[in-house]
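This is the structure I have questions about; it appears just below.
The other protein chains are all here in position, but one chain of the complex has been omitted.
Naming follows writing order (A, B and C), and every chain is counted from residue 1.
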Amino acid sequence: MGELAAFIILSAITLASAVVVVTSGNIVRSALSLVPTFLGVTGLYILLQAEFVAGIQVLIYAGAITVLILFVIMLTEGGTGLRVRQTNEQVPLSILAAAVLAVLLVGVLAQAPWPRAAELLPQYTASGIGEALLTNLVLVFEVTSLVLLVALMGAIIVARRER
Amino acid sequence: MSWGLEIVKAVGLTIAVFTFLAVVAAMLGVLLERKIGGWIQSRLGPKHVGPQGLLQTVADTIKLLQKEHIAPRAADTAIFNTAPLIVAVAGLLDWIVIPFGPNLIVRDLNIGVVFFAAMASLTVVGILVGGFASNNKYSLLGGLRSASQMISYELPLATALIAVAMQAGTLSTLGIVNAQAQRGWFVFLQFPAFVIFLIAATAEVNRVPFDLPEAESELVAGYFSEYTGMRFALFQLGEYAEMFAMAAMATTLFLGGWRGPILPPVIWFLLKMYLIVFLLMWTRWTFPRLRLDQLLNLSWKLLLPAGLIWILITGFFITFF
Amino acid sequence: MLLLDWLYVGVFAVVGLGMAALPMAIVWALAPRVAHAQKRLTYESGVVPFGQAWAQFNVRYYLFGLIFVIFDVEVIYLYPWAIVFQRLGKFAFVEMLIFLTILLIGLAYAWRKGALEWA
Partner (left out) sequence: MQVGLTHFLVVSALLFCLGLYAMLSRRNAVAILMGIELMLNAANINLVAFNKYVAPAALNGQVFALVVITLAACEAGVGLALVMAAYRNLETVHVDEINVMKW
């Protein structure tokens, strides 16, 4: 009972603030609405017993990526762009596409016979994640660091003004 | 286990912790700051309200409660009003994982240390949008500076947290305190991490010598220039809550938390916490302000590499010895 | 127990927001409200403000934000490693050594490229 209530509240927070993100005409408000969206998703992770992923979600999404997005908004148009039209002429088409996809996805997902596993997830997963990363998925782990390195280099080159 | 009962308990605890923060961290903190400042500079500090000026900040709070709320016409009002709330709540949430005593912890989260870092990083968003929404040049510059400073020092802070977590083998704050019962205070084993943590914590809470964002002599008051009355007080509350949380975390991670002979645990905890707070205030009244480039160099070119290398050294010793 | 733990966090966030907003109600009840034309002017050291504050700023801020995001992501991999590496022994240490080396190269690159300079 409590779980269902929590799920409904968290999904409502997530989806409502996501709607603000995608529809607000003020770009700073849409960026700020990302924070409740991410926090709502964090709550959903908690319901799914992914405690560590939830912590990382707050740390990376709410604390880092949002800040980066706000930086870029302030460094480019910022407030000077507040009165500029934010949407292009494809709005009806986009609504149609998104709605069709939503109906399709929800219809399929609701009917698909998902297998149910018998066993349960362990209560606390942080150490399990560590073990998985360092044993079975070690290649993923090392390749991730390479991806990070390349992204760092590329972004520095692109963003910097060469003198 | 009844959920209703737990919710009532949680609400009660929230009110208790919030009141604790407002009284012990913000009011007493500001008073201490002024008293210690006066003492260091050979003057008296607040003296007139109450015995020895003890009620000065109470009077200030009552005054602030009666002040009119003014938002600049050019400001983005909705964001302007939200920003102080974000900062205050982020400061409050830090305290969930702080153990005041063996059983005096709101919740011993399994990922306590990560949670602490995550909540500390949320403050940045509040400060940045607060500065932006004011639509004031000083505020905006202060907000941007503040944000870039806080994100720069979050990483050294995280490396210090990780070094301690490695030594203790757990991320839970309670577990870290218990680990120190066997291996001695981590301030000895992890001294470099302690130094990094203290410096980064000072910078995280925007205090001298890292107070560029609110440099009174350059930027009026930084990101909260336009905030008046209670909203200003909320920013202050968030900042002091954050500062005390950093001191409490330093106590938990490095000074053995509540452990100590004879006196009850809570007293020990508060003593150690106030020791760190005193250290922070002492720094404030002793050092001059850094330049922005010095500040960023310190973080990126010294503390971050040092922190990462210290993690490797710790890992090496634990693995091979 | 996990859900219970986080129930407290949720309650703290919600009630904390309420308690932080509560003084606003008191202010609303107590504080005077006097309209005055110049009161709501942006503060600019006493002179009439000119132009918009929302102007463009140095790209440096973005570069620091970018390097921060990348390293923040790196650091999250250290947390799970920190709590299991004692059990996994030398292998885990070597893996982390490789991981950290690659990222220190990134830091060195940013340093060399002057992305860490403010001036």
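By our rule, a contact is a pair of C-beta atoms (placed from the backbone, for glycine too) under 8 Å apart; a residue touches a chain by one contact, two chains touch by 3 or more.
Every value quoted in this text rests on a predicted model; they were computed, and no experiment measured them.
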item	value
Chain not shown, its touching partners among those shown	A, C
Positions on chain A where the hidden chain makes contact	3-4, 7, 11, 14-15, 18-19, 21-22, 27, 30-31, 34, 37-38, 41, 44-45, 47-50, 52-53, 56-57, 60-61, 64-65, 68-69, 72-73, 75-77, 81, 84-88, 90-91, 93-95, 97-99, 101-102, 105-106, 109-110, 114-117, 119-121, 125, 128-129, 132-133, 136-137, 140, 144, 147-148, 151-152, 154-156, 158-159, 161
Chain not shown, touching residues in chain C	59, 62, 66, 69-70, 72-73, 76-77
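Here, only the chains that are shown with their structure count from here on.
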item	value
Mean-CA-position distance for chain B and chain A (Å)	28
Chain B-chain C separation of Cα centroids, rounded to whole Å	13
Centroid spacing, where centroids are CA-atom means, of chain A and chain C in whole angstrom	17
Chain C: positions in contact with at least two other chains	2, 6-7, 52-54, 57, 61, 65, 67-68, 72, 79, 82-83, 85, 92, 103
Where chain A touches two or more other chains, by residue	2, 51-52, 56, 59, 63-64, 67, 71, 74, 78-79, 124, 126
In the complex, chain A residues that touch chain B	1-2, 26, 28-29, 32, 35, 51-52, 55-56, 58-59, 62-64, 66-67, 70-71, 74, 78-79, 124, 126
Residue ranges of chain B in contact with chain A within the complex	3, 76, 78-79, 82, 86, 109-111, 114-115, 117-119, 121-122, 124-125, 128-129, 132-133, 135, 140, 144, 147, 151, 154, 171
Chain C-touching residues of chain A, taken from the complex the two chains share	2-3, 6, 43, 46-47, 49, 51-52, 54, 56, 59-60, 63-65, 67-68, 71-72, 74-76, 78-80, 82, 123-124, 126-127, 129-131, 133-135, 138, 141-142, 144-146, 148-149, 151-153, 155-157, 159-161
